[in-house]
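Missing here: one protein chain of the complex. Every other protein chain is in place.
Chain naming follows the written order as A, B and C, and within any one chain the residues start at number 1.
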Amino acid sequence: MIIQLDKDITATQKEKLREQLSGIDYEGNEVKTQFGEYLVAVGKKDFDIRSIGMMAGIRDIHRVSDPYKLVSKKWKINDTVIDLGDGVKIGAGHFSIMAGPCSIESEKQIESTISHLVENGISIMRGGVYKPRSSPYSFRGLGMDGLKMWYAKAKEAGLKIITEVMMVEQITDMVDYVDIFQVGARNSQNFNLLDALGEVDKPVLLKRGISGTINELLQAAEYIFSNGNEKIMLCERGIRSYENAYRNCFDINAIAMLKEKSHLPVIADPSHGIGVRAFVEPVALASIMGGADGVIMEVHQTPEKAFSDGQQTLSYKEAANTYLKMKKTFDLRKEFGKM
Amino acid sequence: MIIQLDKDITATQKEKLREQLSGIDYEGNEVKTQFGEYLVAVGKKDFDIRSIGMMAGIRDIHRVSDPYKLVSKKWKINDTVIDLGDGVKIGAGHFSIMAGPCSIESEKQIESTISHLVENGISIMRGGVYKPRSSPYSFRGLGMDGLKMWYAKAKEAGLKIITEVMMVEQITDMVDYVDIFQVGARNSQNFNLLDALGEVDKPVLLKRGISGTINELLQAAEYIFSNGNEKIMLCERGIRSYENAYRNCFDINAIAMLKEKSHLPVIADPSHGIGVRAFVEPVALASIMGGADGVIMEVHQTPEKAFSDGQQTLSYKEAANTYLKMKKTFDLRKEFGKM
Amino acid sequence: MIIQLDKDITATQKEKLREQLSGIDYEGNEVKTQFGEYLVAVGKKDFDIRSIGMMAGIRDIHRVSDPYKLVSKKWKINDTVIDLGDGVKIGAGHFSIMAGPCSIESEKQIESTISHLVENGISIMRGGVYKPRSSPYSFRGLGMDGLKMWYAKAKEAGLKIITEVMMVEQITDMVDYVDIFQVGARNSQNFNLLDALGEVDKPVLLKRGISGTINELLQAAEYIFSNGNEKIMLCERGIRSYENAYRNCFDINAIAMLKEKSHLPVIADPSHGIGVRAFVEPVALASIMGGADGVIMEVHQTPEKAFSDGQQTLSYKEAANTYLKMKKTFDLRKEFGKM
Partner (left out) sequence: MIIQLDKDITATQKEKLREQLSGIDYEGNEVKTQFGEYLVAVGKKDFDIRSIGMMAGIRDIHRVSDPYKLVSKKWKINDTVIDLGDGVKIGAGHFSIMAGPCSIESEKQIESTISHLVENGISIMRGGVYKPRSSPYSFRGLGMDGLKMWYAKAKEAGLKIITEVMMVEQITDMVDYVDIFQVGARNSQNFNLLDALGEVDKPVLLKRGISGTINELLQAAEYIFSNGNEKIMLCERGIRSYENAYRNCFDINAIAMLKEKSHLPVIADPSHGIGVRAFVEPVALASIMGGADGVIMEVHQTPEKAFSDGQQTLSYKEAANTYLKMKKTFDLRKEFGKM
């Protein structure tokens, strides 16, 4: 059950509400975000929700039977839109492309990518400065130095930045240099990291776990929201399956289902979702037709020389063509929305 | 290695060819289909294929390193088109919709479905008369009586029929009453059935196994082709995964990959691919944008009363809307083909 | 609901029973096996089963809420024992080893295997004469000629034979030359084959599907039983998983669960269950400690020269050592049964 509180609810009114709830054996979890104040009440008894809805200081009250609460569409029918400033918005009818290399490698690479993005009207650049790697002996990213260099160039060009954060301690350092924090598949249930990201006022793109369920993804998002941050995007990046003709199995079903179950924007990652360059485009287009609000993809000037993920990275020329088709596909889907 | 033989190759020329092959330790498998004659040679040595290509009676020779041979795109770049007659074609730029109930239930149901299809310009009707069921105590279909009744009505209305065959013994009885034989997921590696379907001149739609790999599907198709039947469609119908928010995990990656690896048409089955009515449409549209040549889907006048699969079956009204969107999506993808 | 009928139930008594059942909207499925006569009644209403149990001609009546009925332990608490004659019994405290090559290859190979088995006191020999192969161009077995040759030698040596049957048409030819029919993983839900095997009086070893569930396996066994054959063994042979360090993922959990849910003997197939020679023994021993009634495994005089599955086949010397350990492990587990 979600109880939306009035902005000017008084301490006494809150106290009364808590009493009422404990009277029916409900535990109340107070949540205060950038946009509002909520009381998420968890309990088992069935009762007339109007008895609480009528109390002073309450804006609205909703039953949510899902295991996740605040990220559910059951209480918030309108899609969440995330405003990055400068006219860049995600969700609720806006189509987003986030493109860039797997790893930030050098100043020159950053400049080259920025030119490519600007030429193609893309406003969000992706790139990794902290890289989760299976082996401790692999390249693990340029870290904060890389991020600061990148940030300076990107701001100059008017681009927004999305990059992965791997541990709580990195948040404070990174927060001024990112526009969107990305949580990787391996950290999708790193609950302490999610807690901490709930306490900053920066958008978070949360990837589904390597073999995460749809419910687990939504509950992981609930961690962020319930700690105070409503600016969340969900990301489908393929799941682990028995098939080894590709890297991951892009779960097109999840796109449709997440859009139905949650009010949060859903971003598709076809690069990891199939992991083979030649097939990134059809998967990207399919994801849009299936309901995605945006696509995050890997591009590189010379994919075959990329420090990581080269096999799934598009060249600038290939990507430019794909951007166009993605936009046309999104337009057609929007048209369908009116049918 | 695939050796295409001349139509008028002589017995002596064949004999010479076989000698040549055994000289380099290759085993030759002779294949004679509706459309041509081939020798599929399997061996390990590397040699100059021109030495064979130059022999009398040989039309062409191709190296195919895939585990499947005749269904590979490596020797046949042009897409296969399957002609059902009366202007109904599948593959190579034609878009196909196959719709109908999970099970054929009654004369009235057949008539109602036919009206719906005719109104919407759909020319292929699906329906099951032999039903594979997990439990021996479930409804197993109307059998040949149902098929004959259905066939009569469908011919009258100018519709083509696709229906599942479950065992070798059924083929002879069914062959005159079907336009396409369907092989279900559970029989995807029933090699004796595939052998037998290779010996009839009727198109076959071959579903991927419940957790079949892409390679296994193509090798299963190779059974049909190598027994003499080139009229094959591949069908992606979702794979088994750990996720239980839906029935099967529709493998959008497979669509793109099958189109690249094989010259055969690829049909998507979104009804089984997600198994939840509300999400059949987005998965259908995604599959088309991902490369499918057609869609097979379940519709019923009153899905909630269907004998089987009601939860994933669209009503006529829902389906009519989806058909339109599917066609528009296919048109846009065709346009992309020229970009 | 399972109703056990008296041996001498009269036609009138049966008729009354059917009336009674249809009065409460239950559908009755009559089953007549080698050992008894049953009526499997499926319906939704709750009622006092004693009202039927008291009727004339009824031996006993049991509620079985599982989706499978006759193979459930809910009505038959005592383990099924399968008697192959000559003192060879499977299940209910007897430990069975079935060993032999993947494929029957030659007379010489048969003789060599038989010597090995006889020396080690093994009484059941496995081997394939019909081989399901992914590719149509692979060796598909010696067929009936191989089976007859094998049978003659095995009878002479006093060995029992288990071999795979792939299609309904083969049953009649094979039935006099086999002691146990094996149904392979790919045919685990070939319902027509299961129906037909229910109509012969020969034991059947039913393998779990390539990614079959425990419920599906039990329901597949139900097909055989409900068609008249109670002599069924279930076989765990590993399931398909994302892990590719081995061939299949041997499901040790399934062994324990099948033993709890069903009265049928459970046989482990560690050769396919891990698919790597060096690890067949630990998996075999684990399966016994986990509850298996027997083990089926691949042995060959020269595994590296075997026509198929050599990588998972033990040499005679390796196998001899493993047999001993298996027997000791089984003895210890039996001892545990008394603790």
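Note that a contact is a pair of C-beta atoms (placed from the backbone, for glycine too) under 8 Å apart; a residue touches a chain by one contact, two chains touch by 3 or more.
None of these values were measured; they are calculated from a predicted model.
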Among the chains presented, those that the missing one touches: A, B, C
Touching the absent chain when the full complex is considered, from C:Leu5, C:Ile252 or C:Ala319: C:Ile252
From A:Val42, A:Ala56 or A:Ala92, residue that would touch the chain that is not displayed: A:Val42
Selected residue (touches chain absent from view) among C:Asp25, C:Glu107 or C:Glu243: C:Glu243
Selected from A:Thr33, A:Ser72, A:Thr163 or A:Asn187 as touching the chain missing from the view: A:Asn187
Touching residue (missing chain; options A:Tyr38, A:Tyr223 or A:Tyr246): A:Tyr223
Subunit B residues touching the omitted chain (full complex): 211, 240-242, 244
Chain not shown, touching residues in subunit A: 27, 29, 40, 42, 67-69, 132-137, 166-169, 186-187, 189-193, 195, 209-211, 215-216, 219, 222-223, 226-227, 240
Those residues of subunit C which, in the complete complex, touch the missing chain: 211, 213-215, 238-239, 241-246, 249-257, 260, 273-274, 278-279, 282-283, 285-291, 321, 324-325, 328-329, 332-333, 336, 339
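Here, only the chains that are shown with their structure count from here on.
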Approximate Å spacing (C-alpha centroids) for the pair subunit B, subunit C: 33
Separation of mean Cα positions, subunit C and subunit A [Å, integer]: 49
Centroid spacing, where centroids are CA-atom means, of subunit A and subunit B in whole angstrom: 38
Where subunit A touches two or more other chains at once, by residue number: 211, 241-242, 244
